[in-house]
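In this view, the complex is presented without one of its protein chains, the others remaining in place.
Chain lettering (A and B) follows the sequence in which the chains are written, and residue indices restart at 1 in each chain.
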Amino acid sequence: MIRFVLRRLLLLIPVVWGVLTVTFVLMYIVPGDPVLTLAGERYDEKTLEEMRRELGLDRPLLVQYVEYLGRVARFDLGRSFMTRRPVIESIRERFPRTLILAFSAMAFAVVGGLLIGAFAAWGRIPWLGRTLMAGSLVGVSIPVFWLGLLLIYLFAIKLSLLPPSGYGGGSLRYLVLPAITLSFASLATVARVTRSGVIDSVSEDYVRTARAKGLGEIVVMSKHVLRNALIPVVTIVGTDFGSYLSGSVLTESIFGWPGLGRYIVQAILKRDFPVIQGAVLFMAIVFVLVNLLVDISYGLIDPRVRLKGGGR
Amino acid sequence: MRLQHNGVIVTILMLLLVSCSHEEEPQQLRLALQTEPSTLDPAFAVDYSSGLLSSLIHDNLVRFDEEGRIVPGLAGRREVSADGTVYTFNLVPARFSNGRSVKASDVVISFTRLLAPSTVSPRWWVLGAIRGAADFHHSGRSMDGALTAPDDTTVVIQLAQPTAHFLSMLSMPAAGIVCVEEVERLGEMYGRSPCGSGPWCLESWLEGDKLSLRRNPFYQGRAPAITGISFRIIPESMTRIAEFEVGNLDILEVPRAELTRWRSAGVSLRQQEELRIVYIGLNNRKSPFDNRTVRRALNMAIDIESIIVHLLFGAGHRAHGVIPPSLRKEPEPEGLYAYDPHEARRLLTEAGFPEGFAMEIWQRDNPESGRILESVQGYLAQVGITVKLVTREWSAFKQAINRGTPDAFYLDWFADYPDAENFIAPLFHSENVGGGGNRSAYTNAAVDSLIEEAARCPEENRRWELYRRAEELVYSDAPWIFLWFPLRYEVISPRVRGYRIPAVFTGQRFLEVKL
Partner (left out) sequence: MSSRGTIFRRFTRNRSAICGLILLLVVGILAGLADILSPGRSAEIDLEGSLSPPSLRHPFGTDPFGRDICARVLHGARISLGVGFLARTISLVLGLVLGIAAGYFGGKTDAVLMRLADITFAFPTLLLLIAVMAVVSPGLTSLIATLGIVGWAAVARLVRSQVLSVKERDFVRAARSAGAGDMTIIVRHILPQCISPVMVVYTLGLGMTIMAEASLSFLGLGVQPPTPSWGRMISSGVAFMRTAPWLTVFPGLVLTVTVCSLNLVGDGLRDALDPHLNVGRVDTKGIRL
């Protein structure tokens, strides 16, 4: 187990290096220039050159690249060209918000998906089960920006139940709409996997035994059936959670959520190199770590899974 | 995952649904910004949001009022020498938001800082008219007494030559007076915790979410009626509308696509002509746009009035020139380019393009410009010109138009100050080709010399006459397809009184606003 984790952590290094290098190369191939954003309107070429010199952009690319890798190795992500704020400070501020949004979205998806899937598998009210399954599928098939705006219209304007947008200083009411919007991406899959998992395990012996013992339907369902169906759900939760954590640009823009997604997109559009590099690096590490956690959790949930790279 | 964990999730869900407290302060004006300011440091504030907020926090020697007139700021009294090159300002007693009183040396140091080579401010040119400023900026050579503070309340500025729009320049956000110790203490981070002598000071800044200003307790003028202003950062316009509708915002700029709805909603919809012109710049260096007849033909091939009615929903005046009507001293001239596709075709034939040609129009990604250019594409197709639209995001777009890559580009120009000079000199003087503002690379020696003469001219009517003549030349040369002067619409919540849309964006300081 420990050897497995260590091996995977070692693999982080080439991945991170690769991501950094690709980012670096892309930033310099792409047209556009950070000093153009910094300069606003009305400037001459001389001023631009002075600004480039100040930011160290006039040095040869290789020098900039080596210096950059050196800084990363010392865990120094530098400062934003635009705001002069240390990148790490902004990430520290924004990541928890992205985390809480990702976590709540996942919670909605899992709870909703399990309920819908189990209900559909249960099969007592077939039309309702089918409608719910279809509904979850529609949720994943609507463009997320459209869905978000429709939800704002319905819940904030028409029904005045929830605030339309914003972070609200961490107040939970503000979390509901963006979390639901984001959760739809996973909800349908969770529901589908749960449904087939439940249908499979209902025919298993231990469930029959439980039924024969005269246990109530709900007890059987929750204690024996759902538990078994949870394993594939973890896979989905894992992969999706990883991608939620890198921030969801559209959901964040629509709901004015100050997370990582908007941070990096703004930086890309303004060519704020240190922010792009820092945020990409951070997201890559988080992504790899989450996947590692998912792999470890397989081993914990399902003893049949053997982790490669060493015995348990 | 165990079932107990599900229990935890359910608890969280229930918590989520429980409504929480409502914390808005009643005396706070609530506004929205589309983009977050990148800095509140006057020397680096170049975008709209940064300029707006930094000018609420910092005071200038002179500033604009709501109508765009120059009024006293920190300088209560000013004298200009007879030859127009020496400006003497007398400061009123004022204090920074940390309580220290503003001295004349603060003005000198703030201005020197803006110009200093070590600051690398992109806005140093705002004070470029000061004698020796450009030399000082580029090589660090001393300005040799051009900028002095003989005593604590007097500032004397000497210019290289009379510059009629110098006071307008002094009103720009970049010429804000900063608190010197704070700048030294904070260095690069001054832009995140600024300290000025303006009516407002920064209370909190939650990145990506919200900025709050509160009254500067030491402000020298009458204290504002409201206690603070909050600026929510909401990138999406439909979301801003929703926030206004549920009552979380006090003022909303109405996007044009929504105008019909708000016009019929019976709310107080304010209208203000923006000091802005929207145009399609033609690359005057490139064939066939180096041909005046072709450029004139293009101006006649598009039914601009119809676009204004149907795609802008009436929110603009067709531009028959480049100086906005509100800056004119006389009625607008007659338009030269009425919509006439037959005449356009004839001109194209005359110029040697009976079959038309193919061209690219570049735009930055923006749904509205996309709509407008799609119709332009349709109109030009009718005179045989095949238009390919090229969308680039802002940075790449700006680089391309500075370099003169595109055949044509859709762009607008926002006034920094309400003066005809601001529409003529940067946009059409040959020394400003490229990043200076003249992206269509229009060069005309006659226009250049008119602009130079006007800049030196102390007499207001004569100066206007020179600009008017320059504009006339430009308009008939048609380096652009002249489109329109847009109108800005805002809806105001009924609880707000005493607000009006300013002519220049820094003109509204929310001093008279009551809730």
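FYI, a residue touches a chain if its C-beta (ideal position, glycine included) is under 8 Å from a C-beta of that chain, and two chains touch if they have at least 3 such contacts.
Note that the coordinates shown come from a computational prediction; the quantities given were computed from them, not determined experimentally.
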item: Option from B:Gln34, B:Gln161, B:Thr260 or B:Ser476 whose C-beta touches the chain left out; value: B:Thr260
item: Omitted-chain contact residue, chosen from B:Val246, B:Val267 or B:Val390; value: B:Val390
item: On chain A, residues whose C-beta touches the chain left out of the figure; value: 11, 14-15, 18-19, 22-23, 26, 29-32, 134, 137-138, 140-146, 149, 153, 185, 188-189, 192-193, 196, 232, 235-236, 239, 242-243, 246, 248-250, 264-265, 268, 276, 280, 283-284, 287-288
item: Those residues of chain B which, in the complete complex, touch the missing chain; value: 237-238, 241, 255, 257-258, 260-261, 303, 306-307, 309-311, 365-368, 370-371, 373-375, 377-378, 389-393, 396
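We take it that only the chains that are shown with their structure count from here on.
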item: Distance from the mean Cα position of chain B to that of chain A, given in whole angstrom; value: 37
item: Chain A partner contacts - residues on chain B that touch it in the complex; value: 1-3, 6, 9-10, 12-13, 15-21, 23, 36, 38-39, 44, 46-47, 117, 120, 122-125, 138, 188-189, 191-192, 206-210, 232-236, 238-239, 242-243, 245-246, 248, 392-396, 398-400, 402, 414, 416, 426, 432, 434-437
item: In the complex with chain B, residue positions of chain A that touch it; value: 30-34, 36-48, 50-51, 54, 79, 82-85, 90, 93-94, 104, 107-108, 110-111, 114, 149, 152-153, 156-157, 160, 163-169, 171-173, 175-176, 179, 222-223, 226-227, 230, 233-234, 253-256, 258-259, 262-263, 266, 269-271, 301
